[in-house]
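With one protein chain held back, the other chains of the complex are shown just where they sit.
== chain A ==
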Amino acid sequence: MTTETDQPPSTPGLTEDERSFVHQVAQHYRNTDNMAWNYGYVFGYLMICDPVEQRVSQIVEALGVTRDDVDHVAKLLVTPGVFEKREEPGSDDYWMWLPEHNWPKAVRYSLVNVPKFHDVLKRGLEVLEGASAERRERLVRLEHLYSHLAVEIPAVFDRFERAAAK
């Protein structure tokens, strides 16, 4: 969550180049999701850190973020299966890493599920049949968008897979 005091972290353990990349990732999520700088820095760092697997305490030190920030990102991205996490026995530290195929896989999965989500929205409009326009409007607008995406997005992936198969 962004606040007035929200500032990019100090990244004491990063080279200038690494910082420039991590910063751009954070900037992207700030732009699309209004995400706090520290979370976006953790996202970006896990894309390029060396070694790939990092202890939470290492992430906190390298980026100058808080343990809470790393825990929040773990909650956000371990759950859907983008990052992976391994407990460190006998300590409250844990390891986190980004397996090399996970990010594209997760994005692809949510995009190919767009037609199914469109079906859910259509069911919602049935349930709200006869309800006031004010109550229906949230769903009407979403369904309008998803009726378009449900046709277009699968076609994008068909082309992608045909191209990849060549």
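Assume a residue touches a chain if its C-beta (ideal position, glycine included) is under 8 Å from a C-beta of that chain, and two chains touch if they have at least 3 such contacts; residues count from 1.
As a convention for this text, contacts and distances are computed from a predicted model.
**Q** Between "Spermidine/putrescine import ATP-binding protein PotA", "ABC transporter permease", "MarR family transcriptional regulator" or "Membrane protein", which matches the UniProt record of the unshown chain?
**A** "MarR family transcriptional regulator"
**Q** Provide the residue numbers of chain A that touch the chain removed from this figure.
**A** Against the left-out chain, chain A lists 1-2, 17-18, 20-21, 24-25, 28, 31-36, 47-48, 50, 52, 75, 79-81, 98, 100-101, 103-104, 107-110, 113, 116-117, 120, 123-124, 126-128, 131-142, 144-145, 148-149, 152-153, 156, 159-160, 163.
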